[in-house]
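One protein chain is absent from this view; the other protein chains keep their places.
Presenting chain A:
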Amino acid sequence: MLSAAKAAGAGQGATAVLAALLEARTGQQIAQDRAWRLDTALKPLLRERGMESLDQLVRELLLGQDHQLGDRIVDALLNQESSFFRDAPTFDLLGEALGEITAGRRARIWSAGCSTGQEPLSLAMLLAERGADAFEILATDVSEGALARAKAGRFTQFEIQRGLPIRRMMRWFDADGADWVAKPELMRYVSFRRINMVADQQPPGRFDLVMCRNLLMYLAADQRQAVLGRIAAALRPGGLLVLGAGETVIGQTNAFAPSPRWRGLYEAAERAGGRAAA
């Protein structure tokens, strides 16, 4: 593990310690030229703890009295942006593909890096509306903060309006004060668990579909490759991987190849290769 002390020894002070903490916990690197982001991202936490500076924050972190501080810092540094039906056309494709590959048996889906829950809930709405009931979605993230919000199924007015058609909001959410809360009949399709894609070696089961969108882009190339290898091992035969709109496996790994059947989705490589050769 990249120790905070080692990074501090590199002589860049607080910034280096924080960057090392983030990398050790999540595999994410902060480029030197983006270090300014630390300041902005951590300002609310500093204010909450009544601290003056990043130096003070790092001192507290290294003293190790406050066991939640590391988690809170990592949460603040992660990009957790998400929205309902992000890359909307992808969702229709997923509905179709799942229908075909599971052919009536229970579908298992993994939303890896689910953030605050919009991704798994979008898929759950879509599948339920297509008349499917035999499916379950495991939604995981490294961030306890994001997971807690996802588990609550609670969204602000701004969040609920981003990407979610009004009829779906009416069908699947209840108003609660200024927020909107997913109904139990939607939440029941999804279970939540903390999984660190970089550190946790054992996949949480075998899946027909893995959604890993807008997460790999933050990882270094070797980690990205390792994560993709583990995802490939977590697929059932015929299983598919979907990435974010700007992401690809091409040039990143040998574990996956573009699906010849489903444009924009990926299959484990032996499978795609075998089919191409057949």
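The criterion applied here is as follows: a contact is a pair of C-beta atoms (placed from the backbone, for glycine too) under 8 Å apart; a residue touches a chain by one contact, two chains touch by 3 or more; residues count from 1.
In this text, contacts and distances are computed from a predicted model.
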item	value
Record-based protein name (UniProt) of the chain missing from this complex, from "Sarcosine oxidase subunit delta", "Hydrogenase maturation factor", "ABC transporter permease" or "Two-component system response regulator"	"Two-component system response regulator"
Contact residue for the chain not shown (choose from A:47, A:67, A:167 or A:263)	A:167
Given A:175, A:199, A:233 or A:250, the one touching the chain that is not displayed	A:175
Those residues of chain A which, in the complete complex, touch the missing chain	83, 88, 157-158, 161-163, 165-167, 169-170, 174-175
